[in-house]
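A quick write-up on the structure given underneath.
Excluded from the complex is one protein chain; the other protein chains are retained at their positions.
A and B label the chains in the order they appear, each numbered from 1.
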Amino acid sequence: MKGTLSNVPIAKELDIVGARQTGRNIANDLGFSSVDQARIATAISELARNIYLYAKKGEITFQQVEGVAPVGLKIIAKDNGPGIKDISKSMIDGYSTSGGLGAGLPGVKRLMDDFDIMSSDEGTTIHVIKWLR
Amino acid sequence: MRIPILKLHEYLLISVQVDLDDQTAMQFQEDLLSKIHESGATGVVLDLTSVDIIDSFIAKVLGDVVSMADLMGAKVVFTGIQPAVSMTLIDIGIHLQDVPTALDLEQGLIKLRRELEEK
């Protein structure tokens, strides 16, 4: 039941679309509603784009997990890029180092149920989970 | 990939039928602005019925195109945003406050006409 369902490398812009489509299909298979599928796909899009923009390459991993609900979808976005200089600032709405809306990370946090971020100058790993209700 | 832009009298109609990737969105921004320029269109209806993801990047590109078109004298109305997309946008905190919206293409045209008359 548990375990890694898929692994999508992010290296070029089009991989962002591939990652979110994979995520949407998995979410659909796990039984998430269409609204939650949109939330999950959008969160993946944000995480994958951040990898592409700020770390050039990395990967998105999908896992089925168990916890506060029997079924959850865990998404891990991992890269070996420069890391996030100021994590607490990056979580503020509107904070962007690239002229974006800066809605990405705080948005992902709101879209998903659990949000966990680790970043150093060796790279960034973000774990998010959406629970099936 | 390019999104087709239809011209009808002084209006431009666009119905987005593909999953918007970044490149397509940027290309569309460019195409629309040059189409406004060459046609002198005063109104644009952008129908998003078939779009099932708008993330913060695409939202920024689309929001920007509205402000840019405005500078060029064309009013843009978004139509057909799906409930799931709408809720997701609200969740990530994007409200597209300055963009007029309507339920569908027909309502969009009516809204455009009214907005243009008010001017």
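By our rule, a residue touches a chain if its C-beta (ideal position, glycine included) is under 8 Å from a C-beta of that chain, and two chains touch if they have at least 3 such contacts.
Simple rule for what comes next: contacts and distances are computed from a predicted model.
Chemist: Missing chain's UniProt protein name, "Spermidine/putrescine import ATP-binding protein PotA", "ABC transporter permease subunit", "STAS domain-containing protein" or "Succinate dehydrogenase"?
Modeler: "STAS domain-containing protein"
Chemist: For subunit B, enumerate the residues touching the unshown chain of the complex.
Modeler: Residues in contact with the chain left out: 6-9, 11, 78-83, 85-87, 89-90, 95-96, 101-104, 106-110, 113-114.
The definition used in the following text is that only the chains that are shown with their structure count from here on.
Chemist: Would you mind writing out the residues of subunit A in touch with subunit B in their complex?
Modeler: 13-14, 16-17, 20-21, 24, 34-35, 37-39, 41-42, 45-46, 49, 93, 100-101, 103-104, 106-108, 110-111
Chemist: Within the complex, which stretch of subunit B touches subunit A?
Modeler: 19, 21-23, 52-57, 59-60, 82-85, 87-88, 91-94
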